[in-house]
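In this view, the complex is presented without one of its protein chains, the others remaining in place.
The letters A and B name the chains in turn, as written, and every chain counts its residues from 1.
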Amino acid sequence: MNSFNTIWANGRGNLATWLLWGLAAVFVVYTFASGGYLIAVLQFALIYTVLVTGLNIFMGFTGQVSFGHNAFAAIGGYSSAVLTATYGWEPLPAGLVGLAGALLCALVIGYPVLRLRGHYLAMATLAIGLIVYEVAVQWQSVTQGYMGISGIAPIGIGRFTITSDRGLLVFLMIAAALALLSAAGIRRSRLGRAFVAAAGSEDAARALGIDVARYKLIAFMISAAYAAIAGSLFAHAVGFVSPEVFGLPMVVMSFTMLYVGGIGTIAGPALGAIIISVLPESFRTFKDYQDLAYGAALIVILIYAPRGLASLPELWARWRRRSA
Amino acid sequence: MAQFRFTSGLLLAGAVALSGTSGARAQDAYKIGMSAGLTGYAATVDRAWRDGVEVAIAAVNAAGGVDGRKLELVVEDNRSEPQEAVTAYRKMLSSDKVQVFASGCVSAGNFAAAPLVVRAETPMVLCSILPQQPDHVKWAFTTIPQPRFEVETRLEYIQKKTQIKKIGVLHDPSPYANAQKAAAEKEAKDYGLEIVGVEQYKTDDADLSVQIQKMYAAGARALIKIGLGGTTLTAAKNIKQLDLDMIMLTSLEDIAVFRPVAEVLGDKFFFVASPSQVYDEIESSPLKTEIGKFLTPWRAKYKDRDPNWAGRGWDAVMLIAAAAGKAKSVEGPKVRDALESMDNFQGTTGIYHMSATNHQGITENPLLLATITGGQVKVVK
Partner (left out) sequence: MKSIATPTRILEIEGLSARYGHVEALRPVDLHVDEGELVAVLGPNGAGKSTLMNAIMGLVPTQGQVKFRGRAVPRRAPAAAAGLGIVLVPEGRGIFAPMTVAENLELGAYLLNDKHEYARRTARVLAMFPRLKERLAQTAGSLSGGEQQMLAVGRALMSEPKILLLDEPSLGLAPRIIDEILQKLGELNRQGLSIILVEQKAPLVLKLANRAYLLSVGSIAAEIDPRTIKSHDELVQYYLG
């Protein structure tokens, strides 16, 4: 694990990087031009990019584990859904309430939980996810339980709403790009260095005067904020939320994306989100063998690029050095 | 290194596979799409629904199809998840050019996709309950009997055949179970009954004795159990262990699930049955004839597999075929309008009275109460 962050730095200008981004660009342009259902696939991929970028700040940069970020996505998603669909709010203030709710929740939960390490932390975050799910099911007067909330207005400000699929796609691309850029900014800042230090060695970081517990909490809250935004985006993009939307499959999905894309890297979450969303679609024609083909592809990726797709440029550079 | 070439080859292959997504080719087929939870929590119900739909399509095609067109089914697994359902619906709309939907019981998936379906002006006949939004309901129809029927069948039995006056309601949190619970709360007094306890459980609960005992202590001597799966057996075992003087009446379910329950509770156990489940027990009627049409190919293919959910899938296809036949068109808006005019349509579950104001066609309670004695399913008269 010696150099997950250099992947980004060293990869610039290398052929594999261009190829990866080229492929992604071709796919995006193709989808954009052809319309069709791949637009939906890509929209979900972009929403997941935001979620996974947040998770990456907590897990990749700061070296912690969370199985509970679906909870924050649910808080964001339900705040947007309830406030806009039931109370007629504008999407922006509704989303901000969700964001504030997620931050508060992350603060209240993170404060005691982040003193735990390893398995205990993982278990505690898993519990948060399950609790929020249960609240979404039981608090029927607000969430309508398993019925879910439908008729959520599309995203927009005032009279300007994004109703076309392509418009939404562009909006989500901007949102995902902002997520990635902000994560890159965080990583390069003092804050980001403190996160990575806490991931490296808590004791060494403490001995340098870094208040590790505090930075873990900050990382947790920042990543919760990304998750809440992803939840709100989902609510408006689909127009519907229900507890199942924010269930355990969301956790499994975001973990797969994070590891396949490359944990700890900047571009990894985007690569992972797009590949993991698109792969099952390219195997859809296999029908019953779709899951099998998908699983096999995942294993191949993780065997040959164990540090994720974002490490491909580095693998490429190594191969060139060796063959030179 | 070879690894890299391989991986990038994989990416390319993926991209190529994507660009090859096909448009509609067989112009003369009438394409029915289905988003179903073939995996995940809805798998049992939705696989039965799909198999019923397939049997019905084969029957319609054998009789020459609709308006000279063969029916063609496109099934996409939504893994019982709303997000997957949205992708599946969109794929079927834009790539497969599906013209009508006969989708499964994952209500959240159908609700999430409803705006798309409405925008595409494609009617859907569902296994699940109807969406909430009025503009979504316009394009959605369901084969599901009203939730209150399942409750009324049981309340009526308690009123007429027992001395019991106090009852308890035990239900899971699914929308359909909640709707039944609400119906029970509303109507119990019409049957001279008092609900002394309403308790909820989760579908994976391994013990229900706390809830049951609480209601028993409050005086409940009949337990209305609402919800699918293994919890019915759990509740039966709990009643037996606690040695309670209490009967249990459960909601519709695959009868295979009930056999072990009957072994535990014997004559204290009753369940709601759809007519197709007790085909051999019911008298000759147009209903029995329609069920017979379905059960012949069904039993030929699946032996004594439970026909309940499959029968509703059959009904969905027959409704669509009848509507398209009547409209002499497969265009979405026309089929939708024709579906709305399907009044007095005999299905395997009951008679559908679709109208502009009623997209849940079964308005008369077709359900029966049954028991299992000596391994034989018997209708309680």
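We take it that a residue touches a chain if its C-beta (ideal position, glycine included) is under 8 Å from a C-beta of that chain, and two chains touch if they have at least 3 such contacts.
Just so it is clear, the model here is predicted, and its values are computed rather than measured.
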Self-check item: Missing chain: touched chains present in the view
Solution: A
Exercise. With the full complex in mind, choose from A:L20, A:V65 or A:I210 the residue touching the hidden chain.
Key: A:I210
Exercise. Return the single residue from A:A194, A:V251, A:I266 or A:A297 that touches the missing chain.
Key: A:A194
Quiz prompt | Footprint left on chain A by the chain that the document does not show | solution = 1-6, 9, 190, 193-194, 196-197, 199-201, 203-211, 264
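Going forward, only the chains that are shown with their structure count from here on.
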Quiz prompt | Geometric centre distance via CA averages, chain B-chain A, whole Å | solution = 35
Self-check item: Complex contacts: residues of chain A adjacent to chain B
Solution: 16, 19-20, 23, 26-27, 30, 35-41, 44, 137-138, 140, 144-148, 150-151, 234, 238-240, 242, 244-245, 247, 249, 275, 278-279, 281-285, 290, 297, 300-301, 304-305, 309, 312, 315-316, 318-319, 322
Quiz item: Which residues, counting only chain B, touch chain A once they are in their complex?
Solution: 1, 3-4, 6-8, 10-15, 17-19, 21, 76-77, 79-83, 86-87, 90-91, 93-95, 107-108, 111-112, 114-115, 131-133, 136, 173-175, 178
